[in-house]
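Okay, handing you the structure first.
Left out: one protein chain. Kept in place: all the others.
Every chain is named by a letter (A and B) in the order it is written, and numbering of its residues begins at 1.
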Amino acid sequence: MERPRHQGMVKNTYMRWRLPLVCLLWEVAMIVLFGVFVRFSPEADAHWEEEKREMNLTSDIENDFYFRYPSFQDVHVMIFVGFGFLMTFLKRYGFGAVGFNFLLAAFGIQWALLMQGWFHSFKSGKILIGVENLINADFCVGSVCIAFGAILGKTSPIQLLVMTLFQVTLFAVNEYILLNLLHVRDAGGSMTIHTFGAYFGLTVTRILYRPNLEQSKDKQGSVYHSDLFAMIGTLYLWMYWPSFNSAISEHGDAQHRAAINTYCSLAACVLTTVAFSSMLQKKGKLDMVHIQNATLAGGVAVGTSAEMMLTPYGSLIVGFICGIVSTVGYVYLTPFLESRLHIQDTCGIHNLHAMPGLIGGIVGAVTAAAATEDVYGKEGFIKAFDFTGTYRTRTPGVQGGFQAAGIVVSLLMAFAGGALVGAILKLPVWGDAAAENCFEDDIYWEVPEDEESDVYHMHHPDKPASP
Amino acid sequence: MERPRHQGMVKNTYMRWRLPLVCLLWEVAMIVLFGVFVRFSPEADAHWEEEKREMNLTSDIENDFYFRYPSFQDVHVMIFVGFGFLMTFLKRYGFGAVGFNFLLAAFGIQWALLMQGWFHSFKSGKILIGVENLINADFCVGSVCIAFGAILGKTSPIQLLVMTLFQVTLFAVNEYILLNLLHVRDAGGSMTIHTFGAYFGLTVTRILYRPNLEQSKDKQGSVYHSDLFAMIGTLYLWMYWPSFNSAISEHGDAQHRAAINTYCSLAACVLTTVAFSSMLQKKGKLDMVHIQNATLAGGVAVGTSAEMMLTPYGSLIVGFICGIVSTVGYVYLTPFLESRLHIQDTCGIHNLHAMPGLIGGIVGAVTAAAATEDVYGKEGFIKAFDFTGTYRTRTPGVQGGFQAAGIVVSLLMAFAGGALVGAILKLPVWGDAAAENCFEDDIYWEVPEDEESDVYHMHHPDKPASP
Partner (left out) sequence: MERPRHQGMVKNTYMRWRLPLVCLLWEVAMIVLFGVFVRFSPEADAHWEEEKREMNLTSDIENDFYFRYPSFQDVHVMIFVGFGFLMTFLKRYGFGAVGFNFLLAAFGIQWALLMQGWFHSFKSGKILIGVENLINADFCVGSVCIAFGAILGKTSPIQLLVMTLFQVTLFAVNEYILLNLLHVRDAGGSMTIHTFGAYFGLTVTRILYRPNLEQSKDKQGSVYHSDLFAMIGTLYLWMYWPSFNSAISEHGDAQHRAAINTYCSLAACVLTTVAFSSMLQKKGKLDMVHIQNATLAGGVAVGTSAEMMLTPYGSLIVGFICGIVSTVGYVYLTPFLESRLHIQDTCGIHNLHAMPGLIGGIVGAVTAAAATEDVYGKEGFIKAFDFTGTYRTRTPGVQGGFQAAGIVVSLLMAFAGGALVGAILKLPVWGDAAAENCFEDDIYWEVPEDEESDVYHMHHPDKPASP
């Protein structure tokens, strides 16, 4: 199906040699680097029987696999189905949403295993990977999926792969600074994943600003069924978020607590989202955009503090606030950002990830600063904040300060990194589409001729119908 | 999109201030009550290290989190995706189905944590919550989702929230009577969830009877893709039902057994559903309504007995019967209930939950009455029915009698409660739609203008097309 492109600058979106080249080169690089560096962690290695004896473990169930694998699978679903389908809301960009998300995430997890491995799992020249590495790789890619939301429909698959390469690298550096140098707690990634990912993506989309984007205005909306597909993404993100925030917490009470706090925050968030969605609309009707997105802000905003003693009512309060902030953001802030700051944010990640991520960082800093041995117990206190070794003498107040510093570092990394990557993506070699062809699958995909699209043409007699 | 409403009583469905008010007030109430009452259970509290020592646990894996969290997530998916998408079968009520289900469940789980907490997890003035409470809250809300199925498309979101408030309360009372006073076993909720929820919903819809509902007849059917969306719901309910029925059973063999029994019952149920769906139709074709619903009856009907020694072949027999009963119900009983008893049951919950729930209660009573120490082993017998303390001397026969009493109590609570709540919902202040606007999303939702709906208008020239 080749429709003539009549107006505007004609762009070369021909992917035939460029895209295969990038995919194959990078995958070969992955194989070489994995060959040199990546091996199994002791718990996944066939020497485990000996290891078990050494570690005095009496049962196979003590393998970390059984503590974390169910959570890993939930996180995996969030990355591929959750983010992928959440972005299918556009009427003619479903293939791109779910397909490109699939592509960038599949590449990103490999590169993340390496980058995070060098920083965190490097032993005698080898990266030793186990289930926790898989979760962290998914987390890292989650930040790319978030950034993808800002530029959805406006970039070529090659641009997405280039962005993934850089963003994963910067993510790993930022994460290293936060977790290792600042000794910050951020198990659910309010700072490392959401704040960093969102402001990174917003910076990129700012630099890629398209002044004529209203030429594809008719394709920026949803249709009835695309909104239902998007709800699949929403619900899986919402349901599995407790697994996300608890997946890499300490065994036992921390995982348990993180799941409960997240569950509570998300529940509260739904009610305030519905309230404000109806309230901010003259006709008082609910807007699917809010239900699909703002209901999730509660999960973002307890990403740092969920494993702490935030308590269920504390979580409700956070969720309550974030549902409001996020919905108000969709109604007032997104149009403002677009018209005044030239930030074209397709999915509204500023409302779903950026602001709630910042709130999450702050809530985490405050919760840490307010921690006492009384609330946590003597051992629990040390375990919760890992106040061991060099950090034995760190106080909650100081920890709170470092947590706050973590927010600032994440923001700086996001702005600097986003600017750099935006500049690279602006080079005219990556095959992105002209403004009037944005949000349209048939630039990069073979799209079936369906009845629906026949109708579409029937109703738009200015566009030539296909045979 | 505002289509003129030409016939019938004009109703005020304007939600702008009422819905936000209800949502915000209730969420504030939740925060206050959680603040006063809800704390972490010892297994989710940071004092767990000390607790572990006291309880002589040698490993973090002994935390209840690892016994139940995977099942919890499966149940969570059933409530939000399972019930939500099962109800998207209507051609123009997909947003309402999945969106209102999301809203009522998110509110319901919070209120259920409190209500069930006061009855079951109340210690020194605090409700201590852990993963088992989360599962029970989902269960409780499940009964509301069932009742929602009867009134689907005919109520405003405010009515649903009011119903949720009352139904959760009554659910908790009924559950307390059954589990604590009658000492009845009902791990998968044939009585507490399905029988209660379904007859409650049927009573409500009876009281809300709409004599002119045929005015919206054209919207009561499905379209091709809406039936596929509904199958997503069906399959997740079907696949995860073994987790549902085993989620709160005793650790070890009971959870294991409950999963196997449920799996067997559901498998058998599919075959008899297909058989009768084809047999009861003149043309011998299969009806999606039956495949979407009656295939699940087998899970409902072993809700009480799955954790008992029902045995795999016993489960097959139960599933076999329920597939037949449920399908026959859809073909003959639903039309009868509507025309003669004025019970308008949108999703046919009488066939999927009410009758199979009753069967489940009876099967449970019989299985309990037939229990012997020979079949269960001496310790297993005591453990299976918790014949300890006051109940040390209870015999299987007596247990069977109490189980049967549990059915009756659930029915009475459902009828009385449903009548009360139905009467409340009949008040003309909740913003429900006129009969000709039932089953239509655009009363309460911003609905995108899609091509499909253009076509729809084209083919219905009596309705004015939108611009």
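Things to note:
The definition used in the following text is that a contact is a pair of C-beta atoms (placed from the backbone, for glycine too) under 8 Å apart; a residue touches a chain by one contact, two chains touch by 3 or more.
In this text, all values refer to a predicted model and were calculated from it rather than measured experimentally.
Considering the full assembly, A:35 is the residue among A:35, A:125 or A:389 that touches the omitted chain. Within the set A:139, A:229 or A:387, the residue that contacts the chain not displayed is A:229. Only one of the listed residues, A:80, A:244 or A:430, touches the absent chain: A:80. The omitted chain makes contact with chain B at the following residues, 61-62, 66-67, 70-71, 74, 91, 221-225, 227-228, 231-232, 235-236, 238-240, 242-243, 251-257, 259-260, 263-264, 266-268, 270-272, 274-276, 278-279, 281-288, 291, 295, 309, 311-313, 316-317, 320, 375-377, 379-381, 383-384, 452, 455-456, 459. One chain of the complex is left out; on chain A, the residues touching it are 14-17, 19-21, 23-24, 26-28, 30-31, 34-35, 38-40, 43-50, 52, 59-61, 63-66, 69-70, 73, 76-77, 80-81, 84-85, 88, 92, 94-95, 98-99, 102-103, 106-107, 109-110, 113, 129-131, 134, 157, 225, 229, 232, 442, 444-455.
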